[in-house]
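All remarks here apply to the structure that follows.
For chain A:
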Amino acid sequence: MAMLKTILGNLLRPSRTRAPADMPVVPPTYRGALTHDAGRCTACGTCAFVCAPKAIHFTQDPGISVSWHFFIGQCSFCGLCEQNCPTRAIHLRADVPGSTNSAGGDGLRLESVIHLQPCTRCGAAHVPLPAATMDALWAAGADEAERGYCPDCRRWAASARLRTAFTPDGAVAEGGRHDR
Partner candidate 1 sequence: MNAVWSYLVAIAVWPGLLFAAPLGWLELWFMRKLVARLQGRQGPPFFQPFFDVMKLLGKETVIPRGVSRGIFLALPLVSVAAVTAALAIVPLPGNPVPSLPGDVVLLLYLMEVPVLCEVLAGYVSRSIYGQVAAMREAILSLAYNLPFLVAIIAMAQVAGSFQMRALQEVPYGLVHLLAAVTFLLALPARMKLNPFSIANAEHEIIADSHIEYSGPPLALFKLSHAIEVVLLTELFAVVFIPATPWPLVNLVVYLVAGILVLGGVTLLATTTARLRLTQAFRFYWVWGGLASAITMAATLVR
Partner candidate 2 sequence: MTSTTLPILLLLGGFVLQLLLARWLTPVGKGVLATAVVFASFLASLTLVPASMAGVAAEAPLLAGWDGPLSIGLRVDGLSVLFMVMGTGIGAAILLFSVRYMEHEEQGTTRFYAIMLVFIAGLLLLAGAADMLGAYVAWEVIGLCSYSLVGFWYKQKAATDGARKVLVITHLAGYGFLVGLVLVYARAGTLVWTDPAVAPAFTSGVAALFIVAAMAKSVMFPLHTWIPEAMNAPTPVSALLHSACYVKAGVYLIARMYVVGGGQWHEAMGTPLLAVGCVTILVGVIFAMAQTDLKRLLAFHTVSQLGYIVVGLALGTDLGLAAGLFYCLSHALFKGTLFMCAGAIQHATGTRDLRDLGGLASAMPGTAKVWIIAAASIAGVPLTNGFVAKWLLFSAALDKGLLVVVLVGWIGSILTAFSFLKATVNAFYGVPSTALLGKRIHEASPSMLAGMGSMAGLCLLFGVAPQLLMLPIVAPAVRSLGFDWAVEMSWLGILTDRGTIAVTVGGGVVLASAMLGLLVYRLAQAPAPGLVSVYSGGEPLPAGDRPGAVDFAEMAETAFHPVYSLDPDPGYLRIWRALTRVAGAAQTTAGAVLEDRPLLPIGLVAIAALAGVWLV
């Protein structure tokens, strides 16, 4: 009887079938299309490290750029890349990635080119830190010149700072050399 009541009730209600135009509401937490902000990416590789299906990888064009590659066909939309990205360069948007024709590979693959910049000190090409990170690191405007340094020069600068802090006169400098 429960079934009879139910189906007769169904007859009076509008149908539950959804038409193509009648799209369901996408929740804000929906893990949809993936975007990458090259400006924030430091090419640290965390996203590739946590990506179980290996949908993300990096390629290098030595001295010119680092490319972030993403293949949607391998993506499992787990969102770990977004969760673990230290600079929030990756974001999974709430909109549904449209179905795309794989013939040309468009839409299925994302490539984001992170251009290297020459170091303002040594000239070596490197991935610049995101602007926000730089603002946070050098908020005091302490050593404005360091903003353009490559990681090696940053280490050199830090080392120099340490040295000056440890021996303000710099007298030990000659005798304290050690192999790197």
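Simple rule for what comes next: contacts are C-beta pairs under 8 Å (C-beta built on N, C-alpha and C of every residue); 3 or more make two chains touch, one makes a residue touch a chain; residues count from 1.
How were these candidates chosen? In short, all candidates are chains of the complex that A comes from, given by their letters.
Everything quoted here is computed from the prediction, not taken from an experiment.
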item: Given options 1 or 2, the chain of this complex that touches chain A; value: 1
item: Sites on chain A touched by candidate 1 in the complex; value: 3-4, 7-8, 10-11, 13, 15-17
